[in-house]
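This is the structure, below, for whatever I ask next.
One chain of protein is taken out of this complex; the other chains stay put.
Now for chain A:
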Amino acid sequence: MALQELCNFQDIFQDSITTLCSSVPFGRKTGCDYVSGLPFSNRTNLFNFFTPVAEYLDESPIQFGQISTIQSSSAISSQDSILSSLAVPTSLPLASSQSVPLPFPMSHGTTTLAFMFQGGVLAAADTRSSCSGLVACPASQKILPIHSHLVGTTSGTSADCALWKRILARELRLYQLRHGRRLSTSGAAKLLSHMLHPFKGTELCVAATLCGWDGGEVDGGAKTDLSGRRETTKSQMTDLEKTSLAETKTQSSASITGGQQCSARKRVSLSGPSLCYVCSDGTRLQGALFSVGSGSPYAYSILDQGVRWGLTVDEATSIAREAVYRATHRDAYSGNCVDVYHISSKGWIRRSREDLKEEYYREKERQERRERQDVTPPE
């Protein structure tokens, strides 16, 4: 493959046991030490996956400088493939020189949010990708589905997020094939966190909120549970409008056989909505409400006022939209449109994308109408 030749792929994998310094043509002492620390150098089993390592990652991570200095620059995102992210480091030094010092490091130019309520999990995000202070793409997708019942909001570098989401999707699928059941959301979060840990201290920047619905495990051979599972899997097969992946059918059949396997084991595990925040600096938190990005403080203030467990789906959608709208109004790095995803026991459903410009004009009209009403009575 052309990409493999570009990244000197064969040399890395053939000499996995011996030290790489002599055979790998990186040519730098620090590079050798760094390469041996990478995840795929020594392990031969589960995590022996190929990640195209761009040339600039040859260098020791300490030479890049720590994450805080990178974060003080505006978030650099690019919607294209990984190769285009090679262009990113050259623009970094320009972006990090600011005329006005920031009060605290601004990071991840975006607004994404997710919260749990009685109807499942709701995830919302804006659609603006910014790069060094200009809008690189006004219609990007920041919420990426991973599988039928798991969705991840992305924040940080778009390319990194897209890649790691795909790697996570692959690893989750492999897990499901090997163990006959779907990995829970917190398990997926732990997996992603451990996969990102070796890259700590480098420029890799991924801050994702994994929102999913964990399927119930079968415990003790109870018949009702098995039939319950079959019902949900049947409804999965009929109600999933958006997922056009062929593998959902095989997923549900795999989960049925998995359920029959599990009936022998006495297992009670949690089922229902689940929300986990994973960051490339190593943070992994499980909770009920998260907002990530430069617009997150604005979104938090709206959400903290209105989010309760007992919301209906419509109420939850409207408060999520409102929170993203307010954040895009105040934050320069968020804007354009809003995407809303709802994850329930049947899988994820995506609302059509809405342009927030319309919302802004609607609100202006409402305000003008109110002012006119206030003015007329005294007359």
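As a convention for this text, a contact is a pair of C-beta atoms (placed from the backbone, for glycine too) under 8 Å apart; a residue touches a chain by one contact, two chains touch by 3 or more; residues count from 1.
In the analysis below, contacts and distances are computed from a predicted model.
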{"item": "Absent chain [UniProt protein name; select from \"Large ribosomal subunit protein uL10m\", \"Cytochrome c domain-containing protein\", \"Proteasome subunit beta\" or \"V-type proton ATPase subunit a\"]", "value": "\"Proteasome subunit beta\""}
{"item": "Residue of A:T110, A:S193 or A:S274 in touch with the missing chain, whole complex considered", "value": "A:S193"}
{"item": "Option from A:Q118, A:T283 or A:Q367 whose C-beta touches the chain left out", "value": "A:T283"}
{"item": "Among A:S184, A:S274 or A:S296, residue touching the chain not depicted", "value": "A:S296"}
{"item": "In chain A, positions touching the absent partner", "value": "33-34, 37, 60-62, 104-105, 107, 193, 197, 200-201, 277, 279, 281-285, 287, 290, 296-297, 300"}
